[in-house]
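Below: one structure in structure tokens.
Left out: one protein chain. Kept in place: all the others.
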Amino acid sequence: MSDLSSINEQMRSLLARTARGRSEFEDLVVVPVFAVVVALIFGMLVMLATGVDIATIGKSFVALAKGSLGSVNALSETLTAAIPLVLAGLGLGLGFRAGLFNIGAEGQVLLGGTAAVIFGFTFHSLPFAVLMPLSLLAGAIVGGLYAAIAGALKAATGAHEVITTIMLNLISFKLLDYLLRQPYIQKEGRADPISKSVPDAAQLPRLLDWLDPNLRLHAGLFVMLAAVVLVWWILFRSKIGFAFRASGENPHAARYAGMKSGLVIVAAMGTAGALAGLAGASQVLGVLGRASPGFSADIGFDAIAVALLGRSHPLGILFAGILFGGLEAGGRQMQVDAGVSIDLIAIIQALIIVFIAAPLLVRAIFPWGFARKSKGGSEV
Amino acid sequence: MDVELRGITKRFGSVVANDGVNLTIRGGEVLGLLGENGAGKSTMMNILSGLYSPDEGEILIDGKPVVFQGPGDGIEAGIGMVHQHFMLVPVFTVAENVVLGVEPTGRLGYLDLKRARAQVDEINQLYGLHVPADTLIEDLPVGIQQRVEILKVLFRQADVLILDEPTAVLTPQEVEEFFGIVRSLKEAGKAIVFITHKLHEILEVSDRVSVMRQGRIVGEGDPKTLTEADLAEMMVGRPVSFTVDKTVAEPGRPMLEVSDLVVLRDNDEIAVDHLNMVVKSGEVVGIAGVQGNGQSALVEAITGLARAASGKIVFDGKDITHFSVRQRHSEGMAHIPEDRHKSGMVSSFTIAENMVLNSYYEKPYSKGMAIDWPTVHKTAAKYCVDFDVRTPSVFLPAGNLSGGNQQKMVVARELERQTKLVIASQPTRGLDVGSIEYIHSRLIEARDEGDGVLIVSSELDEIMGLSDRILVMFDGRIVAEFDNTGGKADRNAIGLAMAGATEGAAA
Amino acid sequence: MSAVTTDTTSEKIATGKARQARIVGGVLIALALLVLFVLDVGAGQVATFKLSRPRDAIVLGDLVVPGQPFNLVAAALLAFLGVRQFLRGGVRWTSISLGVGLAILVMAFLVWATADKSFSLTGMLQATMVRAVPIALGGLAGVLCERVAVVNIAIEGMLLAGAFTGALIGSLLGGWGGLVAAVLVGGSFGLILAALVVTFRMDQIIAGVVINLFVLGLTSYVSSQVFAEVRSLNNAPVFRAWKIPLLGDIPVIGPMLFNQNLFVYGALILVAVATYYLFHTKGGLRARAVGEHPRAADTLGVDVYWTRYVHVTLGGMVAGFGGAWFTLGSVGRFDENMTGGRGFIGLAAMIFGRWHPVGALSAALIFGFADSLQQKLALLNTPIPSEFLAMAPYIATIIVVAGLIGKARAPAADGKPYVKE
């Protein structure tokens, strides 16, 4: 062994953080930017192919921008759409980190939202300060429990969560149809499946209605931001998050290290489901005011894309969710102004993920965008 | 058939696996190819068999250059390879495995399994392999599986057979039988490349030897005129002694007592069968045995990864049969797992994270529900210095380290703590000699500090070199025990016990 | 030596299989109680099942089942099977007993639901077959892909693409043109999936999810952007039922199997061909080897990438064919998201059917049966909420996936990319 000072020197150098490499930058910034740009171009080609003329295409992109960023209302809509996407996306991202591919966010959103509604109107006499948070919590708990079913099955029997969560989604749709017909839940005087309304005291207050009553942005925004911070802390600072990540990267090593794999799976699934349930709750308490069949509107599926685009990192998911929220709000404007179907947005979203999830593909298509010695990715 | 490799170079990323290798293989001759792990032997043979294509250089068969696009071309040219990790489909029968790729077919692509069976039996007869054609591979013992591999190669009428570390899974007696098969193949005019890192095997069976180091051929010669020491020096690049320096053990109180332990596999088969054993403090106990005789299950049961179906495990006087992995860990049990990539580390995690992989929840690394990262980083840096883990930073992913440094990282994590019992499973598999020596000395150091040390290894040389006492495991039981003070245990008797013969010593 | 010790230990240690046999026994006894007390038919009530339509060539009388005696016998049979399982722990008979038990349960349930009413059994079986077709074809597509170790979550998207193409090209070129185009488009999405996961090593599940999103977006977009304006592009001819002479006139079975359209026959033939191919030909052996141990296959000269490309593309073509059923085999018109998750159910059918074409078909028939039964129950006004019946197949799938009833084994390399170096 060498003398003390040289050991200290060695330790100091070991503890020096390495600078972020070019490849990491490409991965985190260049590829996503690329993906979005290419997907938009492809969207344009699709429009051309379906006989939309150039002027209308131009108009639709203007509308896309205007509808997502162009006004207070646009921004409000973008953020409103982003809230559930980010919340559910955080859950999925956390699941991905733990090696769980949870396709079931949709069902968790549905049941979580329904639970929040039921809790809300059941205890309608409680004051706002109690009822609103508890309703959110009810949504989170039910979403978490529903997801935990898939987790428990995986932990106990090895049943693959992709299949079980797909099945749980299908079950949740039927379950919701059934629940919404129950006299206790169904809105008075209605024969169709629709729940009673959420009382005012359970609603997430709208933030900007003093400006304009049509601005729907609600206090779920703060729930979303808090969730971003919380998930970041869980993943990268907490002990349980360490176990999540270790299990996700190498379940054998996690088991060897004494992490109870079953517990980790159930906990990760539960947390993911709780976030999805929260997404559903914030949607009903902040936007819809009641539950109806399919009120989740594919939030759970879009959130998969959001989590992938955000690289399962809480901050990435925040940005990705806002981007997708913007696409949704802008897409609506696109339909109004240019008469281009909002389904175009789904195509663009799918393409974004293709390029994100297959960086090899991006590199194959655009070899000149990568691995150059020059700094920065501005050549994109 | 003669084969010549000229100037073969192969790179994986920035690593040069083969660097201008020249090699000649002749019919009716056994060429021994010797080298440490990572010297580039397997890469070269994969190039020869067509699995990889070389970046530079050429292959000549009987003087004519050939280019292999894929393994199919290698087979076509008469080159067959028996891989170190068997290339058999477990849910297929022997016949199906053998004919895969060269299937006898009828009309409409109909797979003529009857004909396949007949052809398999024919070769069976010819070389005396005795392999049942209709049994599923997963139901066959390892030794027979290897014969299936040879059968596969012969079925394709290979003239050049490449045998990659074929003896790793065999008992000494099975090795003898295997050498018999090799000799009969040689007599039939086949060219054979025998790859190993075991010196005595080279001397026993090969007609010519080539030694590889760091991707190059560093020496060639006639085994009759070479000694083990010569070969070892060529292989490592410096004189090495294969004996581990250690004092006579002073066994103390029993650290680990296993009694009547039964462990089941996933399919309810019995892996460990009413096993009894003791490891005392201050001694190294080695478990010898052919892979697949329940060693892994035994280690898993002791460390808490597998459930004991019945029996008792006592650790330093405390019954830990139903303790969790974590409880055993905090009681002072250290575990160096048999496959570091699979279970010893998380490649994408930083070295620092790996250093606390199984202690992150304890003081001083945890505070409340969170992890105290500055402490973790400092500790990791200290461990790296102490155990000579060579890396520029503890923030790099562990996957970036070389194999030897990865294993040193694992050993550092396990041995830096206060431990009472060290369980090391295949602690030096796949490492270079330098790392092997280093890890061996740390294990002996642990013993000298009063730990009980249990070594499980399929390398009999390693067991013989390290252990004070040797237990032989066969079919889930300890079938023999040998005192190895001063390395005096009878290698031949151990070999017999490994093959299941019980007339030696009783457990 | 080892044999003796094995025997002594197996007495003491309860094996998983024996435990499973006891669980099944318990389940069967519970079912017997269910039939006895819940599916309790009033005395004298009869269930009438219509076997023929008035205009059928051979007209059978109605099948009239006395409700109470039938269900008492059913309960007794269930109880017998259950007790036998429980006591004897007959490991070999476990799944058979359970299968028989569930069949008895379904019959008892039908008798109970139909007590003093009637419905067309033949019609229900025919509908079962029809509703099973897209699921079976989706499942078969899954089998082809997963046998070479590519997980295909994109079956849903491929079905949808097939349905869309069938409608569009069918409108322009007629039914056969539409069918060929649907198969080709399904195949090209298979090819895209193969390219993404084999060549670009994208995560297989993500790739599948993306294809689903993309197809849904694209078809919905074109449907609302183009079809809404030019209706003639969305008006394809429908393949009518072809009655096979003689066979089609057999009561009950005839309408179910021999008086169907191209897609039903196609599905049955494809299942037979796929079974022969996978298990009795050279190509099938190689494909399965690639799914189980790709490196072994590679060392023997089987081109793993090529094999995966081919089979995933074939799977896509089968799914494209199944998708065309929605338009060319059913309604002649495309509508947004008209496959409604049937691709995912096909995936479940594949697992339910243990990665075997015939298994996938059988599972699809079970799903189809549940589906048509649900419609009948709505007509019969049973007190059971139809939602629960609709859930039953999904719950069954979860139970199968969880291995609670026998463990299904996926191809060993399933879902893992193969890196050649």
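Side notes on the structure shown:
By written order: A, B and C. Residues from 1 in each chain.
Keep in mind that, in the parts below, a contact is a pair of C-beta atoms (placed from the backbone, for glycine too) under 8 Å apart; a residue touches a chain by one contact, two chains touch by 3 or more.
One rule holds in what follows: contacts and distances are computed from a predicted model.
The chain that is not shown carries the UniProt protein name "BMP family ABC transporter substrate-binding protein", picked from "BMP family ABC transporter substrate-binding protein", "phosphoenolpyruvate--glycerone phosphotransferase", "NADH-quinone oxidoreductase subunit J" or "Acyl-CoA dehydrogenase". Considering the intact complex, the chain excluded from display touches A, C. Residue A:Glu77 is the one among A:Glu77, A:Glu161 or A:Glu249 that touches the chain not shown. Residue C:Gln375 is the one among C:Ser95, C:Thr199 or C:Gln375 that touches the chain missing from this view. Within the whole complex, the absent chain has one touching residue among C:Val59, C:Leu172 or C:Val230, and that is C:Val230.
When the omitted chain is restored, the residue from C:Asp203, C:Glu292 or C:Asp335 that touches it is C:Asp335. Interface residues of chain C with the unshown chain, by the touch rule above, are 53, 119-120, 122-124, 126-127, 130-131, 224, 227-232, 235, 238, 240-241, 326, 330-333, 335-338, 340, 371-372, 375-376, 378-379, 381.
Residues of chain A that touch the chain left out of view are 56, 67, 73, 77, 81, 177, 190-193, 213-214, 216, 283, 287-290, 292-298, 329, 332-333, 335-337, 339, 341-343.
Keep in mind that, in the parts below, only the chains that are shown with their structure count from here on.
Taking the mean of C-alpha positions as each chain's centre, the chain lying farthest from the centre of chain A is B.
Work out the mean CA point of chain A and of chain C, and you get 32 Å between them.
Remark: chain A and chain B have CA centroids separated by 45 Å (rounded to whole angstrom). For chain A in complex with chain C, the residues that touch the partner chain are 46, 50-52, 101, 103, 153, 156-160, 162-164, 166-168, 170-171, 174-175, 177-178, 181, 301, 304-305, 308, 340-341, 343-351, 353-354, 357-358, 360-361, 364. The touching residues of chain C, counted against chain B in their complex, run 1-2, 5-6, 9-10, 12-13, 15-17, 277, 280-286, 288-289, 292-293, 295-303, 412, 421.
Remark: chain B residues 304-305, 324-326, 329, 335, 337, 342-349, 353, 357-358, 360-361, 366, 369-371, 373, 377-378, 380-382, 384-385, 391-396 touch chain A in the complex.
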